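Structure below; questions to follow.
Heads up, one of the protein chains got dropped from this complex, but the rest are sitting where they should.
When the chains are written out, they are named A and B in that same order, and each has its own residue count from 1.
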Amino acid sequence: MTVTTFPWSKDRSTTEYRTCPVTTLKVDLAAEKLIIANAVAAVVFLLIGGIFALLLALTRWQAIHLLNPVWFYRVLTAHGFDMLVLWIVFFECAGLYFASTVMLNARQVAPKLAWSAFVLMVIGAVMVNVIVLMGKADVLFTAYVPLKAHPLFYLGVILFAVGALMVIGIFFTNIVVAKREKRYEGSLPLAVFGLVTAAILATYTLLAGAATFVPAFLWSLGLFENYDPGIYRNLFWAFGHPAQQINLAAMVSIWYMLATITVGATPINEKLSRFAFVLYIFFINLGSAHHLLVDPGLSFAWKVSNTSYAMYLAVLGSLIHAFSIPAAVEVALRRQGHKRGLLEWLRKAPWGEPGFAALVVSMFLFGWIGGVTGVTIGTEQINMVAHNTMRIPGHFHATVVAGTTLAFMGLTYYVIPLIFRRELVLKSWAKWQPYIFGFGMALVSIGMIVSGIQGIPRRHWDITFVNPTAVPGTVNLSLAVMGVGALIAVVGGAMFLIVVLASVFLGQKREANRLTLLSGDENPLIEHAVKPLTPSEEHRFQPKGTFVIVLAFLMFFAVYYFSNWWLLGRTWIVR
Amino acid sequence: MLQPQKIWWKPLGRLEKNWLLIAFVWSIVLTAMMPLWFFIGRQNVPATSFRTTPEEFKETVEAFVAKYQVGTDENNVPIVAPPPGDVYIYGRQWQWYPVLKLKKGETYRVHVSSLDVQHGFSLQPVNLTFMALPNYDYVITLTPTTSGEFTVVCNEYCLIGHHTMIGKIIIEE
Partner (left out) sequence: MSNQDEKVEIPKGQKFFDNIFWLLALSILLSTVLYNVWGLIELLTLPPAP
């Protein structure tokens, strides 16, 4: 590896970078170290959170009922925080460093500041975990006031959030500097723009987090008596749900990246894809209201305007990506020669390539289960039959786990040879892992949703305390489906962790010489000389197959959605 | 990876335009359903609330119980049989108080609040859930359409006794 140094016009120090032999991108070595550190932290918390996931699933599976109530609620608190916040945010920070330096051939500004942000985040992360496991914060991830945790719980969350906000600031600075130093021409690449979307949403998220948790911290110290629960809920969900929308934007960006890496896809219309991201930027934070739909004190107008993301414009954004990404894949594969009929491209796609498997399984489960159920239960009136039932975790395990986590796992398989510069070992495991994990998580979601439709509450240690006439026997079956699905998903998760840890510690140290891991083409970026479509190519390679698939998706969506209005109509009269 | 073209602001292709239109129409349908149901649906989210305090609400509930109590259930919770109109329930760690005995087809303004932490008032197996928050009196205008014994499950975590917080509502014909 040759290291070249950049002397900059203004700064006193020099930056070292290497040139990636596969992508020809310049990799700032300081950025590379930050990417690695954040990715490692992410995977560590995925492992811890994953162990907790297994314990929880084996408890809600009534036939097994593993943990006692004290430890169930405690582990539930830790699992929520470790997965929804730590695993995902550390991974996203690695992604932000990558997108604002490597993808732009640019340098990492203020590496020392970036490291202090990382240290703050780790300290906060450890503090929260320790205080929770010590039993001083059995308040669940939402920490709903007036439930009160030890002050160090709130302080840990605040420190983590401050560190993360610093990373967001550094990300934007990297981009501004890259533009000023003319490291790239024209607009940001689409995937970088998607991560800019994520960073914009993260800014609001973290400011809301500060507004929520700083008063909570002071309240826990006894500095004031009453923290109104309605106010807390408004502020908390301005942090809690946009945090998930960050994941959505990051996941969509990674879907575009995986499509490019595995089949050399390019966006069929940049304007359309960017428009979809802009819809997220303007409207998606409003959806936080869907946590407050059955709360006192709020009007129909407020609930409906916000839960609908302003006329479902943010949902329109997702529907656009749902078309654009498979369309890009289809056009890329049609260009490679697989152009017979509607779906030959799909049959001939590289299903054995880990990143492609992760892309498709993640998109499918996110959309068909996560997206459809989310919009449905986020409908004001329908929420009355869904709120705090297991339909909620059923929905979000399809989005955050089967969707986001699986997409992140898929990308990690490429980060290892390209950034960690280690040979990926156990490649055949990587090939199967997305399918196994996806299948397991699909069962988990479905088991939870079916339980929730029958009224079973979430965050609840033992439903058998409830009057038997209120709990149908079919609930035991759906909870068992969830339990079995969890076991399969844990196997899938373990496969990922083993492949990744084995590769990082035992894989051969070497420069990457190919982009894809297993499929025939070594570098779709170069092999298919990926250039934007010429007008005649655009005419020849139409994504007709994708169009049919998304129409089928919409029909499924409509059936599921309207069935829920029918379900609602069968309950008592209420206003 | 992959710089975009200098000018990427270009017209949409035919399939993209068609999908955008279809997806937009679906967004309109989704948006319209909620106000539509607001006017023609029989199940809508209650939007009447008052500010209160745990002490004040408890007093109101106790007065209500004193007026209409007809018995006590096996957990020593009073059973009240009020006429149609304002009825009151509080949730607290870890019970729902009192047990309501109501009539099918009659309309009640059910006032729900909490005396301590957040609770989830979840009526099963009807499957309707509303939040019971301290400081908020949430008025749910309810007309039971089926009779029998119904369970109130708490579905908002309220510390260690959460899963034992089970209440009852009886609907007579």
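We adopt the following convention: contacts are C-beta pairs under 8 Å (C-beta built on N, C-alpha and C of every residue); 3 or more make two chains touch, one makes a residue touch a chain.
Here the structure is a predicted model, which means the values were calculated and not measured.
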For the chain not shown, touching visible partners are A, B
Touching the hidden chain, out of A:Arg183, A:Lys271 or A:Lys339, is A:Lys271
The one residue from A:Thr19, A:Gln62 or A:Ser305 touching the chain left out of view is A:Ser305
Which of A:Gly230, A:Pro434 or A:Gly545 touches the missing chain? It is A:Gly230
Of the candidates A:Phe45, A:Tyr144 or A:Phe283, the residue in contact with the absent chain is A:Phe283
Those residues of chain A that touch the unshown chain are 172, 175, 185, 187-188, 193, 196, 200-201, 203-204, 207-208, 228, 230-231, 234-235, 238, 242, 271, 274-275, 278, 281-283, 285-286, 288-289, 292, 297-299, 302, 305-306, 310
Contacts from chain B to the absent chain lie at residues 3, 5-9, 49-52, 56-57, 60, 136-137
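The rule is short, and it goes like this: only the chains that are shown with their structure count from here on.
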Averaging C-alpha coordinates per chain, one finds the centres of chain A and chain B separated by a number of Å equal to 30
Chain A residues touching chain B in their complex are 23, 25, 69-70, 73, 103, 138, 140, 144-147, 184-187, 189-191, 226, 228-230, 257, 260, 266, 268-272, 274, 293-300, 303-304, 308, 311-313, 315-316, 319-320, 323-324, 327, 375, 379-381, 383-389, 454-455, 457-463, 465-467, 469-472, 525, 530, 532, 538, 542-544, 546-547, 550-551, 554, 557-558, 561, 565, 568-569, 571-575
So, in the complex, the side of chain B touching chain A is made of residues 1-6, 8-10, 12-16, 18-20, 22-24, 26-28, 30-31, 33-35, 37-38, 41-47, 49, 107, 116-118, 120, 122-131, 133-138, 140-146, 148-151, 153-160, 162-164, 166, 168
